[in-house]
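Accompanying notes for the structure given below.
One chain of protein is taken out of this complex; the other chains stay put.
Labels for the chains are A and B, by order of writing; each one numbers its residues from 1.
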Amino acid sequence: MKLHPVLKRWEGVLALLLVAEILLFGALNPVFLQPSMLLYATSDFIHVGITALALTLVIITGGIDLSVGSVMGLSAITLGILWVGGVDIWLAAVAALAVGTLGGVFNAVAIHLSKVNPLVITLGTGFLYGGAALVLSGLAGATGYEGISNFDPAFVNLANLEVVGLPLPFALFLALTVGFMALLHRTRFGRYVYLIGQNPRAAAYAGTPVFRTLVVAYALTGLLAALSGLILASYFGSARSDFGSTALMPAITAVVLGGTSIYGGSGTILGTALAALLVGYLQTGLQLVGVSSHVSSALSGGLLVIVVALRSLSEMGRVWLQHRRVLRNVAAE
Amino acid sequence: MAGTSPSDQRPPLVEARQIWKFFGPIAVLRGVDLTLRPGEVHALLGGNGAGKSTLMKMIAGLYRLDRGELLVCGEDASAMTPVIARQAGIHLVPQEPMLFPSLSVEENVLMHVPGNRKELRARLETMIAEIGAGMTLSTQAGQLEVADQQMVEILRGLIRDARILILDEPTSALTPREVGKLFERIRALTAQGVGIFFISHKLGEIRAIADIVSILRDGQVVLAGPPKSFTDAEIVAAMTHVEGKEGFTLGRAAAPAEHGAERLRVEGLAGEGFADVTFSLHAGEILGLAGVVGSGRTELAETIYGIRPAARGRIFVDGKPLAGHGPRDSLDAGVVYLPEDRQVSGLFVNAPLVWNASALVLHRGREWLPLARERADFAEQIRLLGIVCSSADQPVRTLSGGNQQKVLLAKCLAAGPRVLILDEPTRGVDVAVRADIYRLIDRLAGEGLAILLISSDHEEIERLSHRVLVMNHGYPGGLLEGSDITINAIARLSFGVGAKMDAAQ
Partner (left out) sequence: MIIRFLQRHREASVALIIVVLFAILGLVDRSYLSFDTVLLVYGNSLILFVLAIGATMVMATHGLDVSVGSIMGLAAVVAGLLMNAGWGIPLSIGVALLVGLLCGLFNGVLVSWLKVSAIVATLGTLGLYRGLVHLLSGGSWIEGLPEDFKALTKAGSLGLSPVAWLVLVLLVVAHFGLRYTAFGRSMFAVGDNREGARLIGIRVNEVQIVAFGLNGLLAALAGVIFASQIGFIPNTAGTGMEMRAIASSVLGGVSLLGGTGTVLGAALGAYFMTSIDSILVLLRLEAYWNDIIAGAILLVVLITDGKIREAVDRLLRYQKYRKFIDPQAAGPQADAAKAARPLKTALETSEARK
């Protein structure tokens, strides 16, 4: 069986699936094919994609960050609290990004200090950051549902701004995708990320700066999660502590569906970006053809299960076929 | 020696006929025939990668055989699984203890054993007392020393009344006294009709306990029969690559008349598993570091390289002290270490070849990766080292063991070493690659590199080294120079018998 070169790479398969998906929904409801529809639909899910880009780095190092959802909420609330306190909105935004970055640094330091599984540590910091967001919003007297609103109109308008014909959040996503591709595939830092994930022991023997690399990877994840929180705050015109609570699982889904091994060592930024769009458009498309948003989230869960199970099965099949071939060759001798 | 009468009419406990096993495309066993009779100790001997452990794991059901026939007690057992093996009374004591580190000794031994707990516990206590092992039932297995862990593994087999016991290098971590106890136990078992496979590297032990010895090389049985019918020389010749020797065009490396400047000096170094080590290594010199496994050789090398902490002593590179350092400092000083286990510590097996080759020099370049130069450098190394590969992007795991080792060498050489520490540089590689690596080591020394060569293969040490430091139980056991370097002298010093024997003579 000869595979077309495009299909040999997982990103090729994802790109084809994305096109097929858009065409399919377009056939069911032509509205879906309108460029403005396709572009502005991204605003509903692009925060997941942005977070997933940085999360890819962390997962390739063999780690994971379960605190990204909480960081989104914390960053939005930080912005809100500072704004309510009379701080300039742009300064407040910078502070929110700084808080997210620090959260990431703290994750890496805690993982390094305790030598405990990143899954467990970030589970803990997830509670901590989410809790901090709740406390801050509680102290500010914001009700859970409405959160903090009445932001500077200039900030709220950001989400609706257009850059070269693209909505600003989506343009940001594209720019970050390119930037992270360069970072992961073209820089020494990116190479260290892969090597540490492949074989931490061999990386240590090679004198790789493991801790420094991990700090940067987790800090970038915190930064992008915070950025996602700000994008949501601008998009909704308000800041809530539970902003990110539903974003964690889709972000991990995008990374894994994008071809990154949850055990670390392999994966690409392009794959994550395509998978984020694939899952995001699946939800939008299903809603457009009348499926409830909750059921559509079930289907993306189902998609993840099917894809990873098929990939696992095909790998088993490949090994089995190779084994058969070897045995046949021996028999022929 | 426990004898078996030739008129034994019972069917053999295990009979393997023309067994083949493949790992990926590589044949690990190539048509092996083997028989184990009741009451017999069948020793298996062979170098690393000869297929002994694979064969034994297959009999225990951990691996499925690919071709051939396996009979247990006369019945077909080609579809062996661990569960069936257990029912058939087969017990494997693996080379690396496979205990449950968080569970107690008692839980480890009695796990999955049917029967009355209380009785079992009483029996276990008696057994521990009989064997004279220093452990209690409640000790956590992870806290035991390797020797005791091995003992726990053996107890597991004993308590289950195994009919077929497989001991994969059971004595490697035991003291002579414990070995004596184990042998008593083995004799008692064989008297009851138990059959035992016994893997060892120690000829003396095999002569003491085995009824039959089979020697494996490259997945085939090359010699089989009662140990007393072979001389030591015949056995060693069968184990090592006799025909391969023709490939080694080089004679024994002659000690250079004059060494270059001193590159590495170690003074009174002590660390995790060794102490009082003092030596110096000069440019153009190959210093062999010999000793049995566990004699502190690798620990010494890792301490010099900065992976393990030094407790006492000093290390000088080019006359400058190297203290409180990590691998990065060593690399910057020109000390490069080739680890003994290439899959675990040396290579990134799922990464492209070219990434592996440049792993030690990344930190010297800029943040932006010079991808084109990286490739060009590796192409040059492919040529120099004769690496057989189809593309610089293929993952290391798709290469044969020998080529993987060459990639590891390429990685080390790319760092531009002044002192190169080679830990088992030819482990698990085929004859041709071995010859290539020997030639390379000779050439590198000729070019003025200072080389510390660690090897369990005494022949390898003898052939390549200008001087040999032999380690014995963590302490320097002796230094050999010039014509004193013989396989026998190395062996005597590594086992620590040399000194006493010399003194007695």
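Everything that follows uses one rule, which is that contacts are C-beta pairs under 8 Å (C-beta built on N, C-alpha and C of every residue); 3 or more make two chains touch, one makes a residue touch a chain.
Everything quoted here is computed from the prediction, not taken from an experiment.
Annotation: of A:L39, A:V105 or A:L123, A:L123 touches the absent chain (contact as defined above). Contact with the omitted chain, checked across B:A208, B:V361 or B:L479, is made by B:L479. Looking at A:I46, A:A110 or A:V326, the residue that reaches the missing chain in the full complex is A:A110. Contacts to the hidden chain, counted on chain A, fall at residues 64, 66, 110, 113-117, 119-121, 123-132, 134-135, 137-138, 245, 249, 252-253, 256, 262-263, 292, 294-305, 308-309, 312-313, 316.
Listed by residue number, the positions of chain B touching the unshown chain are 60, 62, 82-83, 85-86, 92, 94, 98-103, 107, 111-112, 143, 145, 156, 270-276, 278-280, 296, 311-312, 469, 472-479, 481, 493, 496, 498-500.
In this section, only the chains that are shown with their structure count from here on.
Here the CA centre of chain A is 44 Å from the CA centre of chain B. The touching residues of chain A, when paired with chain B in their complex, are 186-192, 194-195, 198-199, 201-209, 265-266, 322-323, 326-327, 330-331. Across the complex, chain B meets chain A through its residues 20, 22, 24-25, 27, 66-67, 305, 307, 326-328, 330-331, 337, 339, 344-351, 355, 359-360, 362-363, 365-369, 371, 411.
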